[in-house]
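A selection of the complex's chains, in situ.
Per-chain residue numbering starts at 1, and chain names A and B are given in the order in which the chains are listed.
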Amino acid sequence: MSAPDPTFSHLDATGAARMVNVGHKPLQARAATAVGELGCQPATIELLRARALPKGDVIAAARLAGILAAKRTDELIPLCHSLPLDSVSVDFELRVDRVVITATARTTARTGVEMEALVAVTLAGLTLYDMMKAVDKTMVLGAVRVTEKIK
Amino acid sequence: MSAPDPTFSHLDATGAARMVNVGHKPLQARAATAVGELGCQPATIELLRARALPKGDVIAAARLAGILAAKRTDELIPLCHSLPLDSVSVDFELRVDRVVITATARTTARTGVEMEALVAVTLAGLTLYDMMKAVDKTMVLGAVRVTEKIK
C-alpha cells in the first residue's frame, strides 16, 4: 500500500478545482477494469435466474445502462476528460447472495479510463437495484473498485 | 427481512422491460435518503481535511456532482420516471478511514425518489474517488443503500 502523495492533482496551487491539462501526453491505448457487487437475498437471485436467463431484459437493461453511462462519464464526473471509448463491456455473475458486476473500458487517449469503468459498474448496479427493488428491500451496492489498469 | 415477491414490477407478462404506468397514483410529497461510504487510507482523510476545509473545492465538487446527477436519474436508470425534485442535499462526514456520504431527495410526484438519492450518493462518491485517486490507490466505494423512504 503506497503512502499517499501530498497533492491532489485536480486542485491548482490555490486549491481551486481544474481539469488537469493532458495536452502534452501521448495518445496511447489504455484499459481499465472495475468490479462491484450488488448484495441481495438468495430468493432474489433465484428470481433473477428464472427471469433473466430466458427473457433477458433485466440483465440486458443493467448492461446497457452501464455502457451508456460510461460514454457520459465526462458529464457526470466534473473534472474528467471527454474520452472516445474504443469499447465497453459489462458482465454479470450471479452468486448465491449477490450479483458481481465487472466492466472493462478501453480507449486510445491521453489519459486513463478507470472512471469510465467505475461509472459503468455503478450504473449497471443501480439499474439492477431499480428493477429488483420491488421484490427485495435489503440490497446494498458495495465493493466497487478498480481491479486493473493497463496502458 | 421480507420474502421476495414473485414479480419484477418493471417486466410485463412476457418478460419485456417497460416503464411502469404511474398515471393513476396521486401526486404526493415523498422523500428518500441513501448513504454510502468511500473507504480510503487514513492519510487521504488527513489530506482531505487539510485541503477541503479551507478551500472547499474537493467536497464541493463531489456535492455538486451528486446533486446534478440526481436531477438526471431518469437519463441514467432506463426505467425511472422523470421526477421534478423539490430538493436534493448531499452531506459528507470524514471518519478515520472513510468518507460517509448521505443524500436526501424530495419530490411531489406519483412515485418515489430512492433511485435519485442512490444516484446522488454514488456520483458524489465517484467524484471524490476521481479527485483523490492520484494519492490513494486503495479506495473502495461501498455500503450504498437506502436508509429511509417517506411518503
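The definition used in the following text is that a contact is a pair of C-beta atoms (placed from the backbone, for glycine too) under 8 Å apart; a residue touches a chain by one contact, two chains touch by 3 or more.
Source: prediction; values computed, not measured.
Asks: Out of the whole homomeric complex, 2 chains are present here; how many copies are there altogether?
Replies: 6
Simple rule for what comes next: only the chains that are shown with their structure count from here on.
Asks: Can you work out the whole-Å distance between the CA centroids of subunit A and subunit B?
Replies: 15
Asks: Which of the residues in subunit B end up touching subunit A in this complex?
Replies: 1-11, 14-17, 36, 41, 43-44, 47, 51, 54-58, 60-61, 64-65, 68-69, 76-80, 114-115, 118-119, 122-123, 126-127, 129-145
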